[in-house]
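A protein chain is absent from this complex, but the other protein chains hold their places.
When the chains are written out, they are named A, B and C in that same order, and each has its own residue count from 1.
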Amino acid sequence: MALTSQASIPEVKEISPGQCLDERLNRLKQINDLGPPDLVQLVKHIPNSSKNSKSSKNEISTFLYYTGVDTSNSASIAAHLNSISMIIGGDSQQLWFGKFKNWKILSATYSCYNAFSKCDIRVNIHYPGKSNTLILDTKNERIQESELVWLETYVSSVMRSLLSSIDDDDDINPVVECRHLNPFDNIQSLDLFLKGFEVLFFQGPKLGCDVETQVPTYVSNYLVDTFLKAIELTNSYDKGLEICYRLLDREPSVIKLISEILLKKNDEINAVQVLYDGIQERPRDSNLLIIQANYCLEKKRYDFALSCATHAVKASPSEFKPWAALVKVYTELGDYENALLTLNSCPIIPHKQEFRLKRVVSTSPEFMHLPLPNDVTLEEVTSLNSQDVAIEHESIDPSLLNLPATNLSSTFAKAYSLLTEIAHRTGWEQLLKYRAKVFVMEEEYRKDKLVSTSNLSSNNSRTNKNPLSDNSNSVKLENGNGNGNGNGNGNGLKTSTSNNTRISLDEESNIIEAFKKKRLCERWLDKLFMLLYEDLKTYKMWQAEFVHFQAQRMLYKKNTLEWELLGMVAYRLHNYKEASTAFSNALAGRFSIKSTKKLLNYYQNEKKKLNKESFNLQLNIKTSLSQITKAQSILTDKIIDSSVKLAVWNHRWYKEFNPLILSSLKETVGEEGLVKIQNQIQAKYATNHNGVGELMNEYFKILVNFKVFGTEN
Amino acid sequence: MALTSQASIPEVKEISPGQCLDERLNRLKQINDLGPPDLVQLVKHIPNSSKNSKSSKNEISTFLYYTGVDTSNSASIAAHLNSISMIIGGDSQQLWFGKFKNWKILSATYSCYNAFSKCDIRVNIHYPGKSNTLILDTKNERIQESELVWLETYVSSVMRSLLSSIDDDDDINPVVECRHLNPFDNIQSLDLFLKGFEVLFFQGPKLGCDVETQVPTYVSNYLVDTFLKAIELTNSYDKGLEICYRLLDREPSVIKLISEILLKKNDEINAVQVLYDGIQERPRDSNLLIIQANYCLEKKRYDFALSCATHAVKASPSEFKPWAALVKVYTELGDYENALLTLNSCPIIPHKQEFRLKRVVSTSPEFMHLPLPNDVTLEEVTSLNSQDVAIEHESIDPSLLNLPATNLSSTFAKAYSLLTEIAHRTGWEQLLKYRAKVFVMEEEYRKDKLVSTSNLSSNNSRTNKNPLSDNSNSVKLENGNGNGNGNGNGNGLKTSTSNNTRISLDEESNIIEAFKKKRLCERWLDKLFMLLYEDLKTYKMWQAEFVHFQAQRMLYKKNTLEWELLGMVAYRLHNYKEASTAFSNALAGRFSIKSTKKLLNYYQNEKKKLNKESFNLQLNIKTSLSQITKAQSILTDKIIDSSVKLAVWNHRWYKEFNPLILSSLKETVGEEGLVKIQNQIQAKYATNHNGVGELMNEYFKILVNFKVFGTEN
Amino acid sequence: MVEVSLTVGKLDASLALLLTSDHHLIEFPTILLPEGVQAGSIIKIKCDKNLELEKREKDIFFRIQEQILNEFGRNGPKPPILKI
Partner (left out) sequence: MVEVSLTVGKLDASLALLLTSDHHLIEFPTILLPEGVQAGSIIKIKCDKNLELEKREKDIFFRIQEQILNEFGRNGPKPPILKI
């Protein structure tokens, strides 16, 4: 917490003292995920205030949320409370809703949810000195302290910290009044988590699993996800393997984790052997088969991948992931008909929600104290004005703003990505043809129904007569369909979904015959086709406009949010190059967290490709080596640039921990060496006063702690 | 409205004027049934008040609900509003929250929901004189007045009135601030409804259907239910048939309605012929087959009934009613194994709710003005004190009060009734044996799973080893199972429900083999067995206690609510004789609406049986004719007694319309003649002052209006 | 007549998940599976019309319809006389 100041601690005023803790306890009854972020409540007063001011004004209570604090015992929680109390109640007065106040802390309470035993641990300090610890279950009854309860509590904390920090900028209602610390700032904390993982391994399934998994198992659940993420972030592969080999004796499915760690460690030969042995023993373990399928895909052995993915589906037909893997294989094989049929069979999990940190205390903006940390600043990032962003937001074409594909989540989002991948390869017109070939089209269905009831026998098949499929020029998509008001979209586009056809047909069974060879398109997939149409239309229009402007030698001008949204469309359609251009254009206007993250991701992937190329280069010279080296160096600069800006932005929002930054720095340091990177940042971003050097050094300290490759020189 | 006085109009004070109409409009968006009761809003003031009282105190607004008002045009609604205004704002002062107030009405608004066009009709009168009409859709936009909209509104009103009045005393939160009028107080109103029915017939399905029907059709929906009820209440069979024959040309399924009306009309030969012709043309019309099955059941030709019901199921396997009919046939045939198997296949409709009138304006008791109408009184009924009832309620054994079978509704209640009918015939021990024979028992399932996983081959089948089935004395049910705390109930009783067994069995398929011949018991049916066990235990204990007290020559004393609850248990178990004794005992203590209704039902059924017997008597003399005649006469007295008391109670709660009373009087008058019944009531219940004679004459007037058989002499 | 081979993907006490070779996922009642089938087994399903049985059942049904008509639809019981 080297960089914590008064200005980096948000607070929320309580309406009545203790209310936040009561509300929290009430909400806990309904919690069935990993739980809310930790909560700190502070009672503050002004000791030397004049007698004539009302005494009630001189005592207030506030709260804020936390993740990443070491909650493994009362002492370390108490130490954390003390440090907050010292910062807020220190010598310098706190800037509090526009006035400087000489707050001192009367008491501080830390509250942390244990998702295993479903209880809340509370550590309370009354200043000076008196502290006590209380564990309450959801019925408000006391629970005995024990080593196990503390271990569970700690592991719960780490899970919330690591799993919530993955992709949190799509959260439309984020918990801003929250500080995020790095749960692993030393090796001891990691080791304690790993110990906890091993002890609690068999309880993993009860804490739930990611949105693409239907039923949690010992090797697919949030606890395991956290474990793998921790191992990767800290480069602790061998420690992880050791634990897994011990667990393997008791639970054979753990072989999945071993193969995953080996692959993360780049120990491919061992990974392949472990997978082989595992599958010999457990030929219906779909987890192993999926990993093997993905490995073979990466190696471009699609024939092998097909066998693996097919068997994964046969082994776990009610799970989503095996099907998704099989869709990917068919897409790579160019067998788009089977890709569509397989996609249609994916068992969608409609109601599951991603794990997100949620408020447990209701409040409103006027109670929030959200200070601007002034110890780390980078003009471009720190000066971003949210009002300007809001104005930009209002000036934008709503149809671009409200593209329905934006809001897809969980298995729907994944299925959409599979569909867009197919479309990316076939193009829209071809896709429509494939679709009409494998799915029953609505007109077809309606017509046949008509025919069979009126006993006509018209034979002219109108099956593929689709207004869209006639347009050879994709840009004409717009003309072919949109007739001004947007209601006409997707006209004639509909397949006959399985939901539409739940009409009782009674004696009209002839219809069925016509479709024997075809499949009914699931309603959700049909909807995804509509979303794809919208996305494609937007994308094509943008590209056409762009060409037009270029031809006219005019400047193609859009604001940051427009570029970002166009970038997202391109990104969804797997046009990554175009997406990156759009994101870069977006950032040319002003800073944006989303564009920066997306770009960082893009740069990392490009780098990986380049590295692979440079490796192949050694085998057979094709491209100039210096060319590649130059490209690598440019990418490294860009990755550092994005990472620094993300770190500054995160610090501004009280987030001192972000796995994305940490892992990108880890890789860069691994390639270039710590000293070089540090120097580069110092030269390019840091000044004596802006604190950027100090902020980045906090990250590097962690890499050093974990002896990450590259930190030794 | 001859008997309407200030004391028979409930009102609720509004918090702010017009709020009730706004709230109503807001709620309408979410309505997807027949809609809320009509709403009347009144603005009242005291014109000659002294100057020193605050003016705001002198103007208030109130509202109340209505059903059964003639809403077929603005004029008749305005007339109704005028009559309310005249009663409340008349010469006599209104007793208003303990004080007499000289209210005058400033304005009155009537609001009525049209469920067909989903809009709200509002008629507003500003006194003196100015009136206007407004039709608003759920988006708060104006709709054009038209003859069709008025017809729809009127039909919607009649549907709400007739369907809500059927069995409303199970409603735990009834809308007491509501007046219920008879929608058919003359022939014109019936004819208008019948016209509306014919016009709107093809829109019927969109208004929904009863809880035992999955998908509404042209001939099974609320509109049709209302139509049949109206026809029956007013003896207008021929009018109904005329309409149906006209509709039959356009919709062949209407043959179902024709056969139903013929049966209600007692025209059996024609009904049988219509059914025969209908089935020749539409051999897969499950409606016709069910009616035929029930007819054959009544005629005790179970072999015929079996064919009809079996084919009904084959024609509509996803509907509940055909299956229920088949269960009944098997039960009558004594084929209890098939009865249980068939019951298990019934497609339960779990989430559907009975149509109930619901509040659209939130309020609290202190705003309610619920006067006691003093124009009709019958000491025993009118003086019932709700506080005494509450005290009685608290003194009761909670296990009797909370018997879970009480709360069954919709298809669950029906399925339970089918199950109890089987139990009634077999007895509990036999039922358990049948159950174990056709369903997989839990121990069996568990054991087999154990065996197959541990590769043992123990062959001693413990299938039927059920602690309950060993008790030959049913009363010992209690000893065999209840061990004081009630938790042990139903121990060893569980079958293996289909829900329990959704565990993935993977490689353990051997288990399956053992159950090939048996069926998995649906979870809901398993639960019904548990409820049955509870009911039976209560019933047997009561009977045993009673015998014990009789042997000891002691008085077996229970309070009214206890007797009523015991009566309900007996009633659920089809022990109608015992139920009627309990209900009679209940009424010996004090008046109770539920016991009275149940008894009236019982008397009516007994009477029907007697009438049938007296008819058979003419064919072959077995019993003494005079004996039967005497029994008939006793029953008639009891039916009149119940009807009068129900009418007085209903009047006390502002209900001037109840189909149960009307139909029981209709039958009695049909048998005994109007004059005799009127004289009997006058002699036994009416005095010059208690208003009972006047109240009952209101009912008789309607019978006369519709020229019901018996009113001519 | 339809004949297909399917892989048993998942098996529980009432429903099995079957897979066609073209990736159709089908829920199938366990009760119709042959003995000894396990998850991973391949089964063969033949499905054919049973016209003979269909005809027989239809005949019985319509014969009973005639009987019902004859019993209750020709000269039914007289309406009950309520008072004497």
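Here is the rule we use: a contact is a pair of C-beta atoms (placed from the backbone, for glycine too) under 8 Å apart; a residue touches a chain by one contact, two chains touch by 3 or more.
Keep in mind it's a predicted model, so treat the numbers as computed, not measured.
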Query raised in the report: Which of the chains on display does the removed chain touch in the whole complex?
Result: A, B, C
Query - Hidden-chain contact residue, picked from the options A:His311, A:Lys328, A:Arg359 or A:Lys666 - result: A:His311
Query raised in the report: Out of A:Leu64, A:Ile279, A:Leu566 or A:Leu646, which touches the unshown chain?
Result: A:Ile279
Report summary line: Given B:Ile60, B:Ile135, B:Val175 or B:Val313, the residue that touches the chain left out of view is B:Val313
**Report entry** Option touching the unshown chain, where B:Lys256, B:Arg519, B:Lys537 or B:Lys638 are the choices
**Finding:** B:Arg519
Query - Option touching the unshown chain, where A:Ile391, A:Ala588 or A:Leu625 are the choices - result: A:Leu625
Report task. Mind listing the chain A residues that contact the chain we can't see here? Result -> 266, 268-269, 272-273, 275-276, 279-280, 283, 292, 295-296, 299, 301, 303-304, 307-308, 311, 440, 445, 496, 498, 501-507, 509-513, 515-516, 520, 611-612, 614-615, 618, 625, 670-671
Report task. Could I get the residues of chain C that touch the absent chain, sorted low to high? Result -> 1-2, 4-5, 7, 24, 26-29, 31-37, 40-51, 53-54, 57
Report summary line: Per the touch rule stated above, chain B touches the missing chain via residues 283-284, 313-318, 326, 338, 341-342, 345, 347, 519
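We take it that only the chains that are shown with their structure count from here on.
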Report summary line: Between the Cα centroids of chain A and chain B the separation in whole angstrom comes to 53
**Report entry** Whole-Å gap between the CA centroids of chain A and chain C
**Finding:** 49
Query raised in the report: Which residue numbers or ranges of chain B touch two or more of the other chains?
Result: 506
Report task. Quick one: which residues in chain C touch 2 or more of the other chains? Result -> 10, 39-40
